[in-house]
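For this view, one protein chain was removed and the others were kept in their places.
So, subunit A:
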Amino acid sequence: MMEGVVVKLPSFPFLYPTVSPSSPNCRLGFRRFSAPLSAAVKEGSVSLGHSTRPDFPILHQKVNGSNLVYLDNAATSQKPTAVLKALQDYYETYNSNVHRGIHYLSAKATDEYELARKKVAAFINASDSTEIVFTRNATEAINLVAYSWGLSNLRPGNEIILSIAEHHSAIVPWQIVAKITGAILRFVSLDENEVPDVEELRGMISERTKLVVVHHVSNVLGSVLPIEDIVIWAHAVGAKVLVDACQSVPHMVVDVQGLDADFLVASSHKMCGPTGVGFLFGKSNLLLDMPPFLGGGEMISDVFLDHSTYAEPPSRFEAGTPAIGEAIGLGAAIDYLSGIGMQKIHDYEMELANYLYEKLCSVPNIRIYGPKPSDNIHRAALCSFNVENIHPTDLATFLDQQHGVAIRSGHHCAQPLHRHLGVNASARASLHFYNTREDVDEFIRSLDDTVSFFNSFK
């Protein structure tokens, strides 16, 4: 088993850029450092997709007789061997419960777990690791804010502003909490570019606004919102901003201090980490004032029969035994991503995004949702679309069965958005840095074949 890892290692040296202390990628003090690049290898001669593919064992298989082309990364990303090894290593050598143990294993596990927390903090440039709360996923993180911050801060008549393009996880918890507190939800619609209307949002912000909940990158439209501006407008009236960064943290540099976001959430499984863990970033002063979300062990200070006192954040919000191995796996994922460099990943994916969009446009009768890419409008590397007269589920089924191409079909947890767009469902192809131009070519070829097949039946 160990031998397998040795074989793979030679591919890594291509990826590590020489880093100067001032570069934005060099935030992580504990990042591993490999041997210098071999002089014979020109950086950039192999695309990022090709050079990273060997690290992802799952990509090298056949499904239904064809090579797998995995284009459902917005739903979940694949994990590099480094993350798999970290998980295995944890369970094989130092699995133990964290925080209270005296013995060696427990101390080591605690150490690694807290180190992972530090890695997350450094990855998003939080000022301190106590601002990172590990949760089960981004959805739980949003619920944490809703039930903890929301219930204790919202009064009748207070307004929460969201966009109609939000993921269900960013809408439903607030519906629940609004009902309890008497707060009101207000929704921003899309503008003519099929992007949430930022001007409308600005106009909606008033002294009644207490919270703005927005995505950074849309999982359906592929659009990017100007979080810094939104935060400025919100703070001007004393409102807080919760940023859903699930589709941004895995694909670009995210700097919570630069954004000045109050809360930010993301899931590990979308950023090459294991499922079962995610995190909430919250500014220290906010977390300190928030009551617990879930009660239990770990989040307490002293427990009596008639009352208990609670721990300081972040422990206050981490009841029970956490997903220790998984958090450590997330740390390993962050190491891996940092090793490549988020800016490099972003630049590569931008290229791929434009290529995907361009090639999709060539499919007859196709309707791609979201903005058209241009000099000032950048799209994420994903496209939700519909082909006239063909149900997206039929497309996805045929693509999978006949071509091994994995895309998603449905409402992508954004029913209000689809209702607004006037469709029941859409198909979505979403890329990550380990996808290649050839993946896109194969997708388009298969899609053309699929569309012809269904059209021939009309």
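Rule of thumb we're sticking to: a contact is a pair of C-beta atoms (placed from the backbone, for glycine too) under 8 Å apart; a residue touches a chain by one contact, two chains touch by 3 or more; residues count from 1.
We take it that contacts and distances are computed from a predicted model.
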item: UniProt protein name of the chain not shown, from "LEMD2 protein", "EF-hand calcium-binding domain-containing protein 9 isoform X2", "alanine transaminase" or "Fe-S metabolism associated domain-containing protein"; value: "Fe-S metabolism associated domain-containing protein"
item: Contacting the left-out chain in the complete assembly, out of A:343, A:402 or A:415; value: A:402
item: Residue of A:48, A:68, A:86 or A:227 touching the missing chain in the full complex; value: A:86
item: Of A:111, A:128, A:207 or A:358, the residue in touch with the unshown chain; value: A:111
item: Hidden partner interface residues of subunit A, rising order; value: 2, 5-6, 9, 30-32, 82, 85-86, 89, 93, 104, 107-108, 111-112, 115, 332, 335, 390-391, 393-394, 397-398, 400-402, 409-410, 424-425, 453-454, 457
